[in-house]
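Every protein chain except one is present and positioned as in the full complex.
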Amino acid sequence: MTGLRAIATPRGAATVVAVTLMWCGLWREISVANVLAGLAVAVAIMASGMGPAATGRLNVIALVKLFAVITIDLIKATWTVAFETITPGNNTQESVIAVALPPGHRRYGLLLTIAITITPGTAVVDISEDGSIVYLHLLYHESRDDTVAHTLRLARMAAEAWPEPDPAPDAGRRPSEVTS
Amino acid sequence: MSGILWLLYGAHIVGIAAAAVVGRSGIHKGLLTAAVAPAITAGWAAGRLIGDAEPLEAELVWVEGLDLAIRFRLDEVALMMTLLVSGIGALIFMYATGYFSARAAAGGRFPATLLAFSAAMLGLVWADSIWTLFIFWELTSITSFLLVGHKNTDAAVRDAARRALFITGVGGLTLLAGLVVLGNATGTTNLTELAMVGSPESSTSLTVAAVLIMVGAATKSAQFPFHVWLPGAMAAPTPVSAYLHSATMVKAGVFLVAVTGSAFLNVDTWKVLGLAFGIVSMIWGAVGALRHRDAKLILAWGTVSQLGLLITLLAIGSGKAVFAATSLLFAHALFKATLFCVVGEIDIRTGTRDVTRLSGLYRSMPLAFGFATLAGLSMAGLPPLLGFAAKEAAIEAVLQLSGLEAAVAATAVIGGSVLTVAYTTRFLFVTFGEKADVEPTPVEPRRPAMTTAAGILGVAGVLGFVFLPVVDGIVKPAALEFTEKAEPYHLHRWPGLTTGLMVSFAVVGAGIALGVFLARGSMPRVPRPLGADAADGSIEMILNESPRLISRVQHGSLPVYLATMSLAAIVAGIPFFSAIETDHLVLWDSPFQAAMVATIVVAAVSGAFVGSRLGAALTLGAVGFAVSGLFVLHGAPDLALTQLLVETVIVVGFVVGLGHLSRRFPPVQTTWRAVRILVSVAVASIVMLGLATAASDPVGTPPIEALSEEAVEEGGGNNVVNVILTDIRALDTLGEVVVLAVAAIGIGALRAGRRPRRPTETLGAAS
Amino acid sequence: MTTIAIVGLLIAGLCGVYRLLRGPSLIDRVVALDVALISLMGAITIDAADRNDPTNLVMLVVLAIVGFTATVVAARFMETDAPVEEAA
Amino acid sequence: MSTLMILTILAPLSAAAISLLLRRRELVGDIVTLIGQAVAAGSSLALLFGVASDGTHVIRLGGWDPELGIVLVADLFAALTLPVALTLVFVVELFAIGQRRTRWGANPELSGPLLGVLTAGVSLAFLTGDLFTLFVAFELILVSSYVLLTHQGERGQIRSGMTYVVMNLLASTLFLFGLAYVYAATGTVNMALLAERIPELSSGVRLGIGAWFFVVFGTKAAVFPLFSWLPDSYPTAPTTITAIFAGLLTKIGIYAIIRFHTLMQMDELESAMLIVAGVTMVIGALGALAQDDMKRILSFHIISQIGYMLMGLGLFSTIGTAGAILFLIHHMPVKTVLFLVGGLVENEEGTSSLKKAGGLAARRPLIAVLFAIPAMSLAGLPPFSGFVAKLAVVSAGIDEASTWVVAAALVAGALTLLSMAKIWLNVFWGSDPDPDAIEEEPAGNRRTMVFATGLAVAGSLVISLYAGALYDLSRDAAEDLRTPGVYISEVGA
Amino acid sequence: MSVALLVAIGGLTGVGVYLVTARSLSRIVLGFSLLGHAAVLSLLTAGGSPGAAPIADTAGDEAISNPLPQALALTAIVISFGLTLFLLALAGRQQALTGDDLVEDDLEDQRVADQTEDDADLEGRAA
Amino acid sequence: MSIVGEILMVLGAAIAVIAGIGLVRPDFDTVYLRMHLAGKASPVSFLVVALGAVFFLDFAVAASVVIAAVAMVVTLPTGVHLLFRAAHRAKEVEHFEVDELSSGTVDAP
Partner (left out) sequence: MSIRRSPAMETGVRMATPLALAVGLYLLFAGHNNPGGGFAAGLVFGTVVVLRTVAGMQQPRYWVELISGGILIVAAVAIAPLVFGNDPLDMVVVSQELPVLGKVKSGSAFIFDIGVTAIVVGLALALLDSLWSEELEDEAADQAPLADGDDLSDNGTGELSAAVGSKASASSTANPGRRSTDADADVARATENDNDPDRTETVEVGS
């Protein structure tokens, strides 16, 4: 579902709000004029069909939780690589592992990618065609089990934040969008 | 009264168009149409002989600022020349109707071109301004070129035409320069005024003008060594040879020497050069005439000799000599045209002009033989023919001289005359005589038009002698126009038993003896056309050497072109060295600036040596980002913003567009790399130097305050740069975005994935 | 203090340039470019804060977009084409 | 008059945009393009009459003071040269329409709009009173020429296009450096103010700037030794495009040199310019002789003729400059029309190679005439404009006693004559081409092509006929140029 | 005038010219990109010393930098941007036609240069 | 207040320097390692600097910084992931302890 109708969906509405906020931020002032203009801009973007493909509901609390986890991960990750950098020697043992996601948690490529890539010592190398397998790059192969567990947790949290939508087929969408 | 000149001239121009059109339905009709204007003109000119009319003048200003005008003056000289040009012209058109068979391919090209020549020649002889003369001079060269190349499917003909054009063209340019100098030196471009200026004292510029004009005249009048084009021009149809290359066009040089001669009377170089040209041509031309087998070539070489005589006489410049030259010019036109007409008739009726294959023509072509004999006698200077009177005048003129001039000129003219008699005799013998070892040449039926034209011209020689006062009435005033010193002289039927006559008899006797001897003897080998070969050789040399020369500068290598341009810029920057100042320089505006600069320079220099394509692209992209950092430091946020975006798109374009290429750059030649480095360092230094020097002592201050105030008040914006872009200098922006638009169109049109439109091929590059 | 910070970012940027020049792979260069760009962003931010002048801040957003674009295109390009490692 | 000036720039530009939008409808596109060109040409002609009677006209764009904004200045020099240029584009566009769908034709969907942009650039270059706007105008002209040259994407075109683009890009870069020098030294890019301030500079800086811009404009004008890009690139383009390039582009370089170097009183560059002029003339003519392709011969002649114009200017005398201006006016149509004839020859003979073509005069006498007239004019033969122009510069040279450059001019004249004869002998005389050697049968709308060529020949004859009036105007223009006070006060900066 | 900026301009110009005189069109494109930076920096340098951004309400008391060269430089950037991209497209086309991006020498020039040798050959054969 | 900001800025710069060192350390010889640095240390360095700057700036002005930070968090990891993918597809795999993407082994969920 794209275009103007998408505004009515949670994700569409979120986009509108975000764009409006950003508009005011760019103008460095929250005034009536800026809010109205920001809304107009947001609506225009949605109308142009270039807004996000908006499906499903949104669980704000779960989303916030996820962001909290990500933030902590980020700090840890920074520490990990910083430590590796400032200590002499290279103690890494790189590997690529496959993690199979449970059904129902396969739709959030981006969120998951961000989350995992920011997680200490891991990065997403690839995602299988149907989204069921994530391939991760590990800096320290010994942390494999922790990483798999953490990945599955993140996937679960993402699924909570954006629950699976009704399986209504969307005629206007491209095949590529179906895969994600 | 000047209207009549325009009317007559207009008739020629109309005639050209008419001949071109009418000629399409038959070449004879075209020729007859073309004959109308010359015939009328000749008739009108003949009418003017009766009565003592004032000269007619007409003027059409073309470019006032350069004194360019068509200025006609029909004085006595012009009248004489008009009679020749138009009279012979009309006859030649008639002759040509015989020359071209009725079955010849229809076409207006020949009649129209020939009439165009006639018109050009008429303009030349009517000219009263050096520029008028020059304009028509060049037109005669062009029309002559076209006529010589009439049968242009033959490569030899094309060569001959090219040779003629090149030599007369170069002469034209020389003349152009000479005329400009002459005009500057004498302060007038008017030929009548030039004659009235008298004879100014010699000066450098006058000497330069004399040389240039004499050389120009020599090319046109086929003087040695420029004569080489004339024999080749015999490739033209015979009517053309008869008209252009004997009677009229080749006289243009003589005419020029005559009309400008008075201005150079005190210039020794003029005389020396003229004598040199004239004497050598006279002798060498006569020798040529004695060596050839083609009847037409014999005549052509004879023409070279005769023209030499004319130039010699004019260079001598005494009243008698000028008078003699004028008379000879007139007589020569008649007899030489006759001879050509006859040779053309022989050519058409026997199918050859090679005298070794001709035999017994005196019997089979009696009329032609008769007319040829008349003309030949005139050429040899025997009574009762016009040539006799003229030649007498010439011999007397040289006998009048004294000192070295007499020794040289008299010997040459007398010797030349002997040779003239000799080649005339030989010509008549070998062309018409019976040869023991050759069957009588079969002859086709007579073509009356040809015979008539030859007859009229041939008999005119006799009539001219019979009615010598009439001719004198034409020639004498003409000679007077050239020099007032010609006053005492007249043409005589019988000069009395003067020294001159004695000399003439001796000349004739010796000449006939030599001619008969040569005619009887075995035919000489046909001389190789060394002169023509040399001329063609020089042309070919220019054509062949120019690629060698040009491939030095035009080698097709872009890097070298660019290095050349860089070198030019380096040279251009040299003046900056004289204004070096350092007072206004500071090391840096801020330490960050210095650090940023260091980053830029290091990245740029190492980026240049990165062997990987994409690596280089990304590195230099980083340079761009650093440059935008400099912009930020300079207080130019708009610039920085734009630079960031632009750099990104370029890097993206590079990766997408060229990323598929092999990842390493091809290896670079070491020596060339050294040159490039040198050039780059030099350009960089010059740019820095120029900028530093230019800013050292500015003579104006930029209106920064005014700009920012006006931007806010008038432009209604706080961002001064943006107001400048969209308002104050919006035109630049308009241009700039159109540049972008066009670039986009070009990019779209070059879609790399598209197949080529057709097999790639460069025109002319097939070999 | 801010000067020290800017110098630090400058050093980081120079490290990025070094990696940019050395490669050896295209990915290295892209990563290096990202690091350099982020250093530039940091410097702009610090400078703006120091002078309390928001003029240049709009560049930050633009830089983020720019960096992303460059990375995406490079990555996408590499997928359609060549192997990454280049002989250095 | 303001409207006229603006129309010369914006009418072709708008027409270009519209015909690009309507590119699917060939006929409409053609008509729009032609209208745009006609409006521009008509306006420029009206402008000439206006300027000739009322004097220089100045527009302050947006009403801004000349010190801040951009001015457009229609002085006699601009008004005199512009109509010639714009009329030519119109004629060539007509020819292009006739040539469409032959293998030599440009892609009309693109060439129409691009010619429109080019025209706008030309008008802007002629009219601007601002050095930076001149840069923009140059770029407009160049970018459209880049695209016109390469848009068919053939290998030869791409190769030559690279040479052309890269050379001109470097020249443009040098232009920018030059602008920086000028701005650093004077604080302005307005030409009137520059004319006031540059003479006040120390001679080192002034000459450096003058020489630098000589290199910049000289590259565009293709003077020795900066001409190499021209013969490599021009002949590969579609005929009409080459015709326009030949007629206009280098002339804009010369225009800029005349404008800049007289206005800024760079008289000290005289000897340098004359040397360059002499060498350019002779090398160009020799280069022409070396070629075996009609278009390449003609391309080299562009260079040679540029030498004459440079010679006129390099004398730094009023009549010399007048000669250069007259030469400019004469040369544009003559050169264009010669290339158009080249197009006709290609259309008839299937090639422009001298070795393959032949015998055209007998088959197509009209084409022969259409060639002969401009060829004679190019060779400086009377009674055509080329003669007047050559006489003007040669006599100015003799006046200034610049013997060697006059000699060079005469030598170049002889060589030019020879190479025109070479074309004539090989293309118009001789035997018909071998039918097997011809790659493609003649096509295209011959009548339109011949008509357009005839129109251009007629135009050049008109210039020949009114050479007197044009020379007078050129002299007035030259006088104005050599008295910068006139320009400065007209602009009122 | 800051020597540092002059050095930047000189460095960019030098490397730019060096790259532009290469045979590979990729290098030429990069060279022009650098030359463009150099030209823009020259314009900026010619306009005088750095200052506050020329934005009326934020500049305050600090002297603003000269806005005119910035506008000119922007125009120059945009133009060289467009032309650089065009050059890239040209290179792309060249690559599609020939498989590489090397600037070829002009064929006809080479033919003219070879011509003299050909003539010599012919003469040699004839002799 | 501003001292906190300054410290944060210096901290951010320090993180950036660490990322830089990581890029140039010769024994960090795999592209993946460098990608980890760029993907984690770099954005964090900016986020910390940005947080520091917010202490200096007016709230409204700081909005720009916040927007940039958000934009970076959203975009940078995505980009780095794409680079990882590209690197792996380019067969940059020899040094891996285990490579399940190439070998096709999949752990059960």
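Note that the chains take the letters A, B, C, D, E and F in the order they are written out, and that residue 1 is the start of every chain.
Please note the rule applied: a residue touches a chain if its C-beta (ideal position, glycine included) is under 8 Å from a C-beta of that chain, and two chains touch if they have at least 3 such contacts.
Predicted model, so just to flag it, every value in this text is computed and none were measured.
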item: Neighbouring displayed chains - absent chain, whole complex; value: A, B, C, D, E, F
item: Full-complex contact with the absent chain, from A:V19, A:A82, A:I118 or A:A155; value: A:V19
item: Where the unshown chain meets subunit E, residue by residue; value: 53, 55, 57, 74, 78, 82, 85, 88-89, 92, 95-100, 102
item: Touch residues of subunit A, complete complex, unshown partner; value: 15, 18-19, 22-23, 26-27, 31-33, 36-38, 41-42, 45, 48, 50-53, 109-111, 113, 124, 127, 129, 131, 174-177, 179-180
item: Touching residues on subunit B - with respect to the absent chain; value: 637-638, 640-642, 645-646, 648-649, 652-653, 656-657, 660-664, 666, 715-719, 722-723, 725-727, 730-731, 733-734, 737-738, 740-741, 743-745, 747-760
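Everything below uses one rule, namely that only the chains that are shown with their structure count from here on.
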Contact network partition after subunit C is left out of the picture: A, F | B, D, E
item: Core chain by centroid distance, with centroids computed from Cα atoms only; value: D
item: Chain located farthest away, centre of subunit B as origin (C-alpha); value: A
item: Winner on C-beta contact pairs when A-F is weighed against B-E; value: B-E
item: For subunit E paired with subunit F, centre-to-centre distance based on mean C-alpha positions, whole Å; value: 35
item: Multi-chain contact residues (two or more partners), subunit D; value: 132, 136, 139, 143, 146-147, 150, 153, 155-156, 162-163, 166, 170, 177, 180-181, 183-184, 231-232, 235, 290, 292-293, 296
item: Residues within subunit E bordering two or more other chains; value: 1, 13, 16, 20, 25, 38, 40, 42, 45-47, 52-53, 55, 58, 72, 75, 79, 82-83, 86, 90, 93, 97, 103, 106-109, 112, 115
item: Partner subunit B, residues of subunit E touching it in the complex; value: 1-27, 29-30, 33-34, 37-38, 40-42, 44-58, 64-68, 70-75, 77-79, 81-86, 88-93, 95-97, 100-103, 105-113, 115-116, 119
item: Of subunit B, residues touching subunit C in the complex; value: 592, 595, 599, 602-603, 606-607, 610, 612, 614-615, 618-619, 621-622, 625, 629, 632, 637, 640-641, 644-645, 648, 651-652, 655-656, 659-660, 663-664
item: Subunit D residues within the subunit E interface of the complex; value: 132, 135-136, 139, 143, 146-147, 150, 153, 155-156, 158-163, 165-166, 169-170, 172-173, 176-177, 179-181, 183-184, 189, 231-232, 235, 290-293, 296
